[in-house]
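Here the complex is missing one protein chain, while the rest keep their positions.
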Amino acid sequence: MALTYIEAIHTAQRELLEESADVFIYGQDVGAFGGAFKATEGLAEAFPGRVIDAPISEDAMAGMVIGAAVEGARPILEMQFADFSSVAFNQIVNQAATHYYRTGVQVPITVRLPSGGTPGSGPFHSQTMESIYAHYPGLIVVTPATVADAYGMLKEAVMMDDPVMYCEHKFLYRWLRADELKKNSLPIGQARIVRPGKDATVVTYSAMVHEAVKAAEMLKEDGWEIEVVDLRSVKPIDIDTIMASISRTGRLLALGEGFPWGGVTAEVVSLVVAEGFHLLDAAPMRLNSKDTPVPYHPDLWAAHRPTPESISVSLKHLLRL
Amino acid sequence: MALTYIEAIHTAQRELLEESADVFIYGQDVGAFGGAFKATEGLAEAFPGRVIDAPISEDAMAGMVIGAAVEGARPILEMQFADFSSVAFNQIVNQAATHYYRTGVQVPITVRLPSGGTPGSGPFHSQTMESIYAHYPGLIVVTPATVADAYGMLKEAVMMDDPVMYCEHKFLYRWLRADELKKNSLPIGQARIVRPGKDATVVTYSAMVHEAVKAAEMLKEDGWEIEVVDLRSVKPIDIDTIMASISRTGRLLALGEGFPWGGVTAEVVSLVVAEGFHLLDAAPMRLNSKDTPVPYHPDLWAAHRPTPESISVSLKHLLRL
Amino acid sequence: MADEKVSPDALAKIHHGFRAMILSRTLENKLSSLYKAGKIVGGVYLGKGQEAISASLGTVLIKGKDVYAPLIRDQAGRTAFGEDLLDVTRTYLGKVTGPMKGRDGNVHRGRPKEGMPAMISHLGASLSYIAGMLFARRLRGELNDAIGAATFGDGATSTGAFHEGLNLAAVENLPIIVLVVNNSFAYSTPNDRQFSCDNLISRAEGYGVTGHEVDGTDFLACMDVMTQAAESARAGNGPQLIVANALRLCGHGEHDDAKYIPAELRAQSRDCIEVAESQMQENGFLSSEEIANIKQESKVQVTEAVAIAQREPTPDPRKDDWQALGMKNTIL
Partner (left out) sequence: MADEKVSPDALAKIHHGFRAMILSRTLENKLSSLYKAGKIVGGVYLGKGQEAISASLGTVLIKGKDVYAPLIRDQAGRTAFGEDLLDVTRTYLGKVTGPMKGRDGNVHRGRPKEGMPAMISHLGASLSYIAGMLFARRLRGELNDAIGAATFGDGATSTGAFHEGLNLAAVENLPIIVLVVNNSFAYSTPNDRQFSCDNLISRAEGYGVTGHEVDGTDFLACMDVMTQAAESARAGNGPQLIVANALRLCGHGEHDDAKYIPAELRAQSRDCIEVAESQMQENGFLSSEEIANIKQESKVQVTEAVAIAQREPTPDPRKDDWQALGMKNTIL
């Protein structure tokens, strides 16, 4: 019985609630209803008083879980969509992120951010916010791309003593399946080589891992071997794994679904040129979504974000330089 | 009679109020009190009903000026400190920034963000937010470094039909002086070569321009000629001026006062390697503040941000590669 | 009401509001079946059960003069205010001919320059925006007796944006109708997890604004309250907080079966359309034939608007200019 990505999140949460009395889940409609994406289905019943419907108050929801974490709880805060965390932005970046540095007291919260585009979601139900949160000192930002990581990284995140922004990708919720939930193969902070290659490296994360693999398959037909690195966490970034790959391939495409200015891909390019300029055989490239809000119509949306086609165009460009 | 940076902002606002009946200023304590930094002193009296004290409601303040702009006004929104714009984040990035793309109607607001560190200001009165806002499509982000730019760019910003985040640096408010206010020497969107050189290029903006110039002076004693480029606007970034400089020097240090993950310096490095990888004689470098909240004690603060000393260390590193 | 003399103007408004209700229900039924047939791009969010509230607000507002920020359940209000049916069908069907050109969809449509902003999803955010529109006009001396209105749900009252916006509007004494539709649920969340006062109308005093409460299933009562509130706002009495109560007669969106709404509650509640139909007949405002005609006309209009939109093109990514800024100078 194969598990989907969202079922992996569900399972992780169930186990966390079972394993630690300090865990609770707070979020809009997460109780009896089981959450907008059913990530908490049945959990309110199974764990009375620990899976709780919140009022529509993202700022206070975040402040609340921060205070609870200071008192020893390990709250999971579900945002209904990552986009609505803009309302909790102040509590996250100014209260949670600064807490340890200022007071020496850690804040073990996990904020679940249903992220990323799906066709027909539009500008306010499609955003990826990892680049915003990663900019701030004091936050760990993870971006699981696989069912096993969705499971393993959530379990690890909640048991971490520092605040974790857990960016789960809505596009992966239901089509991505795995036969078993490998327990924590890699810790948060380590990247994974998803697909080995020797001609170029694509460094990416979250849903774009799968698009990169598709592009790599397309290029394989022409004899190119593309290595794909899944960052897994965008803060911290595992520069060692990236550099090991670059030293083999000499070429980098940093790929992301976010807006193009700054963000994960710019950070990756900057780290790589700082650490291994002499290893590069070509100018490192970035590919992101376009510099507009995420459009609503599926055709516009598909043209807005990187696709296997546009990724392979970028890769061809990179390979011919 | 030399004018300071804050006086230039004051003058620009006075002239704007004089020149256009559509301009008004909204912000906490901007009325009779003249603003926390006296940027609006006397203006409420001179322009009755157009320089208005706001309640402590950054979200609603931002929403209000957006609606006003849609109706043809050209509001200036003063945040008391850039740090408090975190509360207006949602209205800025989701309402203002998406407005033109979604509806075809432009939103000519200018948000004044008193930004950056000064000794003893601490984590919540020292932040620079340009990298956060520049990440979002639909916003122009300017960072004046000189008295003339403080004046000219504010005047230009308010007359622009798209939303402008105007990041003014508090550290420059009172010590930076100029004899005259050159009218708009360069338009927003163009960078300026502050100091010519041939050995390396420092690309920076806002208060760090002056620290970079100091570092360049220090290195001059050893015979090095460092070119300093003032970005002036961090979105858009004037890549042409940067590349012209890099083609002369072959070396890049991207310098900023913000947090080190992502942001302006990563964007600059990524643009430069994409456009002119072959022009570079050494790995491009970044120098930012440290990856912690901005500390309060002046000694910690001075060590947290780049200084002429740490900039020249970076430059020496860059020159010897 | 039956005994009072209704002025010709009031009667015209009642007719207008009633027609909007019927048209809205007809349209929404159609949208629901298009959704089920997989013809809609994205989600569908309906206002069934809230038409009386919404239409009566849309009716007392004057297009070309007033400004109105509808929310997700305001098809009736939009129609009453004068939104083109084609704007609706084009947007739901993701056509490039619609006001959002396929860049945004469903309830996120609007025409800000025609007094109807296009909502962002973040609840509460429209209140300060509408306040700003009125503020700018007053500053310019062009407000006259124009007013604004914005709709929220019970759930939206928990947002900081709602609080800040209403408080700011009160401080600035702006002529805004702030309509809170308490439909007992925010998505699946019941009122007792949303606020703990007995009645949201008790918040009016704390903001220093006039409060009105109304049974949202009673169309004529809604017309009365909206008329009063609009008059009061036009007369310079500042924000008017209206709390209107009516159960939502559909899911949160059409993907949602709303099984969290207890059966008893459903059983107790009445459908404002049925109430309005009886009211029209009992008061002699419309005969049953006239009502049947209105329904028939609505069907024709809806069918036509769907048919027109269906023939039109969807956006072509190669033709979109992908510009988030309006300025197109050399560097920007």
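Observations on the model:
In this document, chain identifiers A, B and C correspond to the written order of the chains, with residue numbering beginning at 1 in each.
Heads up, the rule we're going with is that a residue touches a chain if its C-beta (ideal position, glycine included) is under 8 Å from a C-beta of that chain, and two chains touch if they have at least 3 such contacts.
Just so we're clear, the structure is a prediction, and the values are computed from it rather than from any experiment.
Seen in the complete assembly, the chain not on display touches A, B, C. The missing chain, though absent from the display, is touched by one residue of A:Arg102, A:Lys198 or A:Lys214; that residue is A:Arg102. The chain that is not drawn here is touched, among residues A:Arg50, A:Lys155, A:Arg192 or A:Arg251, by A:Arg50.
Note that of A:Ala73, A:Ala150, A:Val264 or A:Ala282, the residue touching the chain absent from this view is A:Ala73. Residues touching the missing chain, restricted to subunit C, are 158-164, 167-168, 170-171, 173, 192-198, 200, 202-209, 238 (touch as defined at the top). Mapped onto subunit A, the interface with the missing chain covers residues 21-22, 24, 49-50, 54-55, 57-73, 75, 90-91, 94-95, 97-106, 137-138, 140, 160-162, 187-190, 236, 238. The missing chain lies against subunit B, touching residues 28-29, 31-33, 36, 53-57, 59-60, 81, 83-84, 86-87, 119-125, 290-293, 295-300, 302-304.
Everything below uses one rule, namely that only the chains that are shown with their structure count from here on.
Among the remaining chains, those touching subunit B and also subunit C are A.
Measuring from the averaged C-alpha position of subunit B to that of subunit C gives a distance of 41 Å. The distance from the centre of subunit A to the centre of subunit B, with each centre set as the mean of the Cα atoms, comes to 30 Å. Looking at subunit A, one finds that residues 83, 86-87, 123-124, 290-293 touch two or more other chains.
Residue positions 100, 103-104, 108, 120-122, 160-161, 323-324 of subunit C each touch two or more of the other chains.
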